[in-house]
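All protein chains but one are shown at their positions in the complex.
Should a chain be cited, it is by its letter among A and B, assigned in written order, with residues numbered from 1 in that chain.
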Amino acid sequence: MAIQVNQLTKKFRIFKREAGLQGALRSFLHRQYEDFYALRDINLEIQSGEVLGILGENGAGKTTLIKLLVGLLHPTSGRVLIDGFTPWERKNDFLRNISIVMGQKNQLWWDIPAAESFLLNQKIYGIEDKQFRKTLDELVDLLDISSKLNTQVRRLSLGERMKMEIIAALLHRPKIVLLDEPTIGLDVVSQSKIRDFVKFYNEKRGTTILLTSHYMTDIQALCKRVFVIHKGRALYDGNFDILVNRVNPSKKLTFEFPEHPSAATIQKLENNFALRIEDRFLTAQLPDAELNELLVQLFNLHKPKSFSLEELPVEETMKAFFADPEKFV
Amino acid sequence: MVRNLKLFWAFFSNSLTRDMEFKANFIGMLFVDSVYYGSHFLFFSVIFNYVDSLLEFTKDDVTLFLIITFMMDTVYMLLIAENLGKLNRMIVKGDLDFVLMKPVNSQFFSSFRYVNSYAVVSIIMLSGLLGYANHLMGRAILLQNVLFFGYSFMLGLCIFYSVDFIIASLAFWFRDFSMSGWFSHEIMKFSMRPDTIYSGFLRKTLFTIIPMALVSSVPARIFIYGPDIRYLLLQTIVTICFLIAVRIVWIRGLARYESASS
Partner (left out) sequence: MNMVNRFTAKYSAVIRMTWIQALEYKANSLVGTFAIISGVFIEYLLWKRIFLTRGVSVINGFTFGDLMVYIFLSLVVGQLKSSWITSLEMITAIREGELNKYLIRPISFFTYHFMLFIGYNSLFYLVYFFMIAGMIIFFPGWAFPSLLNIAGFLGTLIISVYLSYSVYFVMVCFAFWFGEVRALIIAYNLANMVLSGQMVPLRFFPDSVLKILRFTPLPYLVDLPVSIATGNLPVERWWTESLHSLFWSVAMTFIGLVVYREGIQRYEGFGG
C-alpha cells in the first residue's frame, strides 16, 4: 500500500482582518482570531502506481492535503502513512522518495541555466553520476527540451520552464510525485505534451502520481480515480467517468435524415422527446436511456444519412458539478 | 560532513554561474565594498584629526581593526548574508517548502544556499591590505598570532551568523518583520567600533548577551596584541551557547511554520 490516510484533520487559526484604514488600525491594536477547518476527517487509500486526481474548488483544502502528504504541515489530528513513513517526521529516506511540482512556484533558480540546478539536485539527493546522466538524458529526450538545457531559466517560455521543473522533480526517481496544477497557464499544445509525458512516465516507471488541476481535460486523460474535497471534507472518492456521468448523464445526438421528415413525424418526435429539428437535422441532449429509445424510434422510421453521438465536454460538466457539488453525491 | 562539503561546492558553483551572468553587478559589488570601506576610513580619519588614540587603540590599531572588521563583513557576505537576507521572505511567502522537502539538513540548506562569489576578490584584497598595513607599521607577523587570530575570527563569524540568524528567524513569529535585515544591521553596528569606547554594564553586555564585541574587536585584539586566553575562552563559550540557541530557534520556528503555513 503506497499511501494511507486516516481521519486526517487540519485546523488553522486565522487572523480576522477588517477592511479599510479603520479596520487596519483596529487590528493593529487588537488581533482577533478564528478557527478554520481546512480538512476534516479525511480517509484515503492510494495504491502504488495509481494516478489519483484531487479535485475541489479554490480553498477546498487540496493544497492543505498535499502539504500534509509531503510533510510540510503537521495535522491537528489523524494519521498518514506513506510506505511506513509518517511524512511530517521528514526522514531523509522518505524525502528521497517523494517529489512535488507546483505550477505556481518554481524551485529552479531564475538566473542560471536549468542544467546547473539539476547538478545541484544531483548533490542534494546523492544521485550516482551514471544514474543521473541516464535519468536526465531520458527525461530530456521524452520532454524534447535538450536544446534549452543551458539557457537561463528566466529566458525560457512558461511551457519550457514547466518541463524543466518536472525534470528537476523527477531526477531522483521518486516513487510518489505530486503535481499541483502542473499545466496552469500553459497553451493547449504544451498542456497536452505534459499530459502525455505524465501518462507515459506513470506507465513506464509505475510512479504513484497525485494530480490537482483546474483543467478537467488533464484529469480525464490521466486519472481513472478522483478524490473530491469540498469545504474540507471528502465528497467523492471513485471513478471519474462515473462521476461525470452522474453529474451529466446526457449525450448529444445529431441525426441527419435522408430527406425532409414529414410534419407528422416531427410532431410525434417532439411530443415524446426534448429535441430540435431544423431542416434535415435532428439534435438532442438526453440521458442514455431516453437516447436509446429515441434511436430505436428513429431507426425504425428512417435510415439516417449520417448520425453522431458525442459526450458532452467534461469542462462544462464539471463546471456544473462545482456550482453545487453536494447535489450530485 | 563530506556530503555537506560536496553540497556546498554545488552551491558555490551554482552561485558562481549566476554571478558570472551579471558581470556588471560583480564589479558593482566590488565598487560597493570599496565605497563602504572608503567611507569608514574617511570617518575614522576625521575622528583621528581630533584625537590620537581611543584608550589602548592607537590610530594604527584602529586601522588594523577596521581592516579586520571589513574582512569579517566580507567573509560574511561571501557565505551567509544573502541566505539570511532571503530567509525572511522565504518564511513569509512559504518558499521554505522546497527547502523542507529536500533530504538535507534544512538549517544548512537555508544558511548556505547562496554564495556571493565576488566577495572572494574583496577578501583577497583585504588580506593583502592587512599584511601591507602591518608591514608599513613596522610590525612583525608572528605565526601564533595569525593562528589564534584565525581561530578567533572563525568564532567571530559564528557569532555574527548566530545573531543574524536568530533575528531573521523572528519572521516565524512576527510574519511581517520584513526589516529584520535592517534590525540586525543596526545591532551589528556595535561590532564596527573598537570595543574601547564601551565601558561598564554596556561593555559586559556586548561581551556576553549581545556579543558584538566578540565579532571583530576580539579577533582584532588577538591580531594586534597577540593571543589572550581570557578573550579566547570567553569567545569559545559564547559561540557554543549561541550556536545551540540558533538550533533551538530554528527547530521551534519550523514547528511554527509548519503549523501556520497554508
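The criterion applied here is as follows: a contact is a pair of C-beta atoms (placed from the backbone, for glycine too) under 8 Å apart; a residue touches a chain by one contact, two chains touch by 3 or more.
Given the structure is predicted, the values throughout are model-derived calculations rather than measurements.
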| item | value |
| --- | --- |
| Full-complex contact with the absent chain, from B:F65, B:Y198, B:Y231 or B:Y257 | B:Y198 |
| Omitted-chain contact residue, chosen from B:V51, B:L143, B:I209 or B:I229 | B:V51 |
| Subunit B, residues in touch with the chain not shown (by the definition above) | 22, 24-25, 28-29, 31-32, 35-36, 38-40, 42-43, 45-47, 49-55, 174, 176-179, 182-183, 186-187, 189-190, 193, 196-198, 202 |
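The rule we apply is simple: only the chains that are shown with their structure count from here on.
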| item | value |
| --- | --- |
| Approximate Å spacing (C-alpha centroids) for the pair subunit A, subunit B | 47 |
| Subunit A to subunit B touching residues, read off their complex | 12, 38, 63-64, 67, 70-74, 88, 90, 92-93, 95-96, 98-100, 105, 107, 109, 111-113, 116-117, 119-120, 122-126, 152 |
| In the complex, subunit B residues that touch subunit A | 3, 6-7, 9-11, 13-14, 17-18, 21-22, 95, 97-98, 100-104, 255, 258-262 |
